[in-house]
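Every protein chain except one is present and positioned as in the full complex.
So, chain A:
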Amino acid sequence: MSHQNPLGTSVPHTSCLDLWREKNDQLVRQAKVAQDSGLSLRRQQLAQDSLEGFRGLLHSLRGLPAAVPVLPLELTVTCNFITLRASLAQGFTEDQAQDIQQGLERVLETQKKLGPRLECGLRGLWDSVLHYSTLLLEVLPALHHLAGLQAAVWLSTDCLGDLTFLLQTLNGNQSEASENLLLLLKTWSPPAEESDAPLTLQDARGLRDILLTASAYRQGLQELITGSLPRALSSLQEAASGLCSRPVLVQVYTALGTCLRKMGNPQRALLYLAAALKGGSTCGPPLLEASRLYRQLGNTAAELESLELLVEALNVTHSFEAPQLLIEVELLLPRPHPASPLHCGTPSQAKYLLASRCLQVGRAEDAAEHYLDLLALVLDGSESKFFPPPSPPGPCMPEVFLEAAAALIQAGRAQDALTVCEELLSRTSSLLPKMPQLREDARKGTKESPHCPSWVSATYLLQGQAWVQLGAPKEAISEFSRCLELLFRTTPKDEEQGPASNREKGCISDVVLQQLRAAALISRGLQWVAVDQDTKALQDFLLSVQMCPGNQDASFHLLQTLRRMDRRHEATALWWRLKAQTELPQENAAWSLPLYLETYLDWIHSPDREALLEEFQTSLPEPHEL
């Protein structure tokens, strides 16, 4: 190299500036080599080395007083350093803001204007720097590049006010009236870099395009969540037309699908979802969105099919793609939130969704299989792959067990249901209150009762039902009795403490407790009926009507029993009450019951209510005869 040549008068003199420039270009080339390198480790090492190189170079440059001829190079090196650092860290931090601030201070240093501006923060710095930059034309391209990075930092940290201000200043305040970020970004045209400028990892125009896409997408997503759908649609379409990578495009299309679905355009939504599915490897969100769409359309088969596909898709481990060593749209997007429409969860969460949908729509066999698969996935410890439980936001694990048992009973696999229930009880036995003590307390009549999770009584309930199905009323009655024993000790708990912690501890709302008690009483009553113990059955049905006056099933069962026992007066009185109730408009249940309980309540639904009422009416004497 020339600088090693002592007194090389024949060699053209190379200045320090040229050396530094050469170093910058070499580091940029090295980073690009790293980018293209396939081996992740080698890539990481090379990129890290480049980063250190840039850091050292920046250190050398800042060792000298700031001077206008050196500024373009210094700012370019700063930009490269920030770009590489942010892309290696996969995000922007406070460090980048500080790097930018130092760069700006160096610019002001050349103008001897440093000092009072410092307290204005980055915004004030930019204001003054851009004010002087009209005097420093040669610095302008690099400054615009740095401004692009600043915009990226502010976009990723949601400082939209600062960002708007910066863009307005960059655009020379021509469109001062405009607050529209997208418009501002579009009007911003960074000056073209000269051909002999030092190399950059990413030029300002490329950065501008990335910023445009990212802000359009962010804006669209935000509008989608807040519900301003037409604006969301236009923002998202803007993002889709912009420059972005395939995974981002899939997200944008999915968001467009969601938006159109909510706007009542299912066909257009489907088109976008199909486009998204063609787009790339990450097809979870579009599949989930498709299932929602089909559910809205009432196409259960298609809905379940998309859910099955979703489960499969999520099970495929997509290869880990190394991110580009550039500022990309992904870096500027908000972190996915579970509440976001694009959140598709984990395979087990998808599996749970599929299973519960099957149970809800009445595909009991499928539901049972899916539940068993899910339990196997989640519980199998020896499997090297972990599948997290669906919770949260789904139900807690005991409820998944209960739903599985319900599905199995529904599918006619009572023995399997018993196994599932036993597994649940055995796995949680250590957490349950000590049963001997419980009995003791009951005998003593101790007021304070131990807290027993609601799912324990629900398990006994389901076990009883399984025995019913197996034709063993004795066992069934004993299970129902255990269930009732627990249920009558349980006091409903406030849900104010937070639903998550309550669910975790098996706390139970008033409504659910009532329904559970009614269900258990009706089930036991039915079993008494089955073993011809009408008196006991009558007791249980009466009690259940008292417990839960709104539950018409209890009343119907009571009516039937009364009729069978030939207690006409009581039956008639009950019939009048029922008739009045059924004539009233059925109020929609504002509360939601756990899926297993809903399923259960279907089982004890008296099948032929209308017929019973009609039949009773004919046999009924006229009211005036009473």
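FYI, a residue touches a chain if its C-beta (ideal position, glycine included) is under 8 Å from a C-beta of that chain, and two chains touch if they have at least 3 such contacts; residues count from 1.
One rule holds for everything that comes next: contacts and distances are computed from a predicted model.
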Hidden chain of the complex, named as in its UniProt record, picked from "Fanconi anemia core complex-associated protein 100 isoform X1", "Hydroxyphenylpyruvate reductase", "NAD-dependent alcohol dehydrogenase" or "Eukaryotic porin/Tom40": "Fanconi anemia core complex-associated protein 100 isoform X1"
Options A:Ser15, A:Gln98, A:Ser228 or A:Ser241, residue touching the unrepresented chain: A:Gln98
Touching the absent chain when the full complex is considered, from A:Ser60, A:Thr428, A:Gln539 or A:Gln560: A:Thr428
Which of A:Gln45, A:Ser241, A:Gln581 or A:Ser619 contacts the chain that the document leaves out: A:Gln45
Contacting the left-out chain in the complete assembly, out of A:Thr282, A:Asn551, A:Thr572 or A:Thr599: A:Thr282
Selected residue (touches chain absent from view) among A:Val378, A:Leu484, A:Leu516 or A:Leu595: A:Val378
Touch residues of chain A, complete complex, unshown partner: 40-42, 44-45, 93-95, 98, 282, 284-285, 314, 317-318, 320, 335-338, 342-346, 378-379, 381-382, 384-389, 391-392, 396-398, 401, 424, 427-428, 430-431, 433-434, 437-438, 441, 446, 448-451, 453, 500, 504, 506
